[in-house]
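What you see is the complex with one protein chain gone and the rest in place.
Entry: subunit A
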């Protein structure tokens, strides 16, 4: 049996700021580290510097997409200027409620940005890996970008309803009808390639 964990509640003083650095679930005030969640205390020792003190909950609390995070989203509508998506996962954690995002035409590719056609890069229903570039302002939602080799369409269905196979960075082929469709395809990670 694991040793009984130490439970913390919000407002409880954990230690002074000189003994450790504040991790997730904590905040610092007046040179002391306080807990901000109701959960178990976790003290991790880092090789460089002070140990990190954090409070973890058993159930994962809601994570928000942050700038620079790689997210998995589903395309819901496209337009000649942008594609609107629903953000489903942040990293590998699923979100309880979907967030809305936008991929602008100039953020789809890194090269030849003016020659991009959104219809030849995404279609509604595609699952796309993208990176968050901005949290958005008053008018817009999260702004995403697929301007890297590892970002782009991961799963797409052809008109026949079959999942397509990627053949190059800009084409996917349906295994049943053998028709080729244009997509901005994400480069497959080497560990997933079957040789």
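Couple of notes before you dig in:
Here is the rule we go by: a contact is a pair of C-beta atoms (placed from the backbone, for glycine too) under 8 Å apart; a residue touches a chain by one contact, two chains touch by 3 or more; residues count from 1.
One rule holds for everything that comes next: contacts and distances are computed from a predicted model.
Between the listed names "Exosome complex component RRP41", "Emp24/gp25L/p24 family/GOLD family protein", "DNA polymerase delta subunit 3" or "holo-[acyl-carrier-protein] synthase", the UniProt record for the complex's undisplayed chain reads "Exosome complex component RRP41".
For the chain missing from the display, the contacting residue among A:38, A:110, A:160 or A:188 is A:38, taking the whole complex into account.
Here the missing chain is touched by one residue of A:96, A:115 or A:178, and it is A:96. Across the entire complex, the residue among A:9, A:50 or A:188 in touch with the chain not shown is A:9.
Counting the whole complex, the residues of subunit A in touch with the unshown chain are 2, 5, 7, 9-13, 25, 27, 29, 34, 36-40, 57-62, 64, 96-100, 135-141.
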